[in-house]
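Reviewing the structure listed below.
Only one protein chain is missing; all other protein chains are in place.
Take a look at chain A:
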C-alpha cells in the first residue's frame, strides 16, 4: 500500500521542481524585458542630450547657488561632509565608488532647495550646522562602510571615510552625523494629489474656531523643493526624501509670515514653528530667542525655471520605477530559489 504512495510522492515532487524551474524562467524573462525597456528609455534620453547640448545646465531649475552651497561645505575642511565633497569633486573615488558612493545620497544641505535666501537662512539655522552637514545614506551598509573599527572598538583610521580623507591629507575632527534612510520612521499619511513635488497631505493647523491661524504659510517639509530623482524610489520601500529624511528633520514644523502671528497660533504648534521675520520655536515649549545667526552652510536657492521638458523628467521617473521593479523581481527570484532548494531537499530525502 505504501509503495504506490511513495511513487506518487516522487512524481509530485518532480512536478513541483519543474514548476518552480518554469517560474524561474518566467521571472528571468520578466527581468530581461525590463532591462530592454530601461535600455530603450535610456537611449531616448541620450538622443535628447545629443540634440540639446546646451539644455542641461539648468536642469530642474538649479542655480549657481548650488555651487555656493558646495563651496560652503568644502570650506568645512575638517568635517566629514567637506571631505566627502572634496573626494567627489576630485574624482579621487575609485575607492569611493566601490565602497559607499552608491549608498551615499549626499549631504543634507545639498539635497533640498528653497525659493529665497531668507527661507534658506531660516531653515538652515533651525536644523543647525551639524545636521546640515549630515551625510545621508540609503541603507545601513552605507553607514557601516563610512567608518570601521578594529577589534578593540577603536576607529580604524586607514579605512572608510577616515582612510580616504587621509589619502588627500585631511582628517575628520570630532563626530559627524550620518542619517540612514531605511531606518527612519517615514511619514504614513497621504500625498497631495497630482503634485509633481509629491508634497505631504498635512492638514492645516486650525484654531478652536476652525479657522487656519493668520499668517500660516505652509509646513517646512512642503516648502522645500527636491530634485525629481529624490522624489521616489530611493528606499527599498519606494519612498523619496520628503517623506523620509525631511519629514524626520522638520516633522510638522510650521512657517508663519510674522513672529506675532506665530505666537498667536501657539496652541496649534506641536513640532515647532518659524516666522519669516526670524521667530523660532524649536518644539512645544522650547523657544529660540536672540539674534539670527548667519549660517556657514545654507540650502541653495532656486532661481529660474527648469528648461528640461516634462517628458524628459517623466522618462527619468519611468526608468527609476522600472529599475525598482527589477529589484523587486530579484526578490521574487530569490524566493523561488529557496522553494526549489526545499523541494529538492525533500526529493533527495525520499529517494
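Note that a residue touches a chain if its C-beta (ideal position, glycine included) is under 8 Å from a C-beta of that chain, and two chains touch if they have at least 3 such contacts; residues count from 1.
We take it that contacts and distances are computed from a predicted model.
**Student:** If you had to name the missing chain as UniProt does, which of "Immediate early response gene 5 protein-like", "Histidine kinase", "Calcineurin B homologous protein 3" or "Protein RDM1" would it be?
**Tutor:** Options "Immediate early response gene 5 protein-like", "Histidine kinase", "Calcineurin B homologous protein 3" or "Protein RDM1" narrow down to "Protein RDM1" for the missing chain.
**Student:** Among A:147, A:261 or A:336, single out the residue that touches the unshown chain.
**Tutor:** Checking each option in A:147, A:261 or A:336, the one touching the absent chain turns out to be A:336.
**Student:** One chain isn't shown here. Among A:5, A:51, A:154 or A:348, which residue touches it?
**Tutor:** For the chain that is not drawn, the touching residue is A:51.
**Student:** Tell me which stretches of chain A touch the chain missing from the display.
**Tutor:** Residues in contact with the chain left out: 23, 26-27, 30, 33-34, 36-37, 40-41, 44, 47-48, 51, 185, 188-191, 193-196, 198, 203, 232, 236-239, 270, 309, 311-312, 314-315, 317-318, 320-322, 324-325, 328, 331-332, 334-336, 338-339, 341-342.
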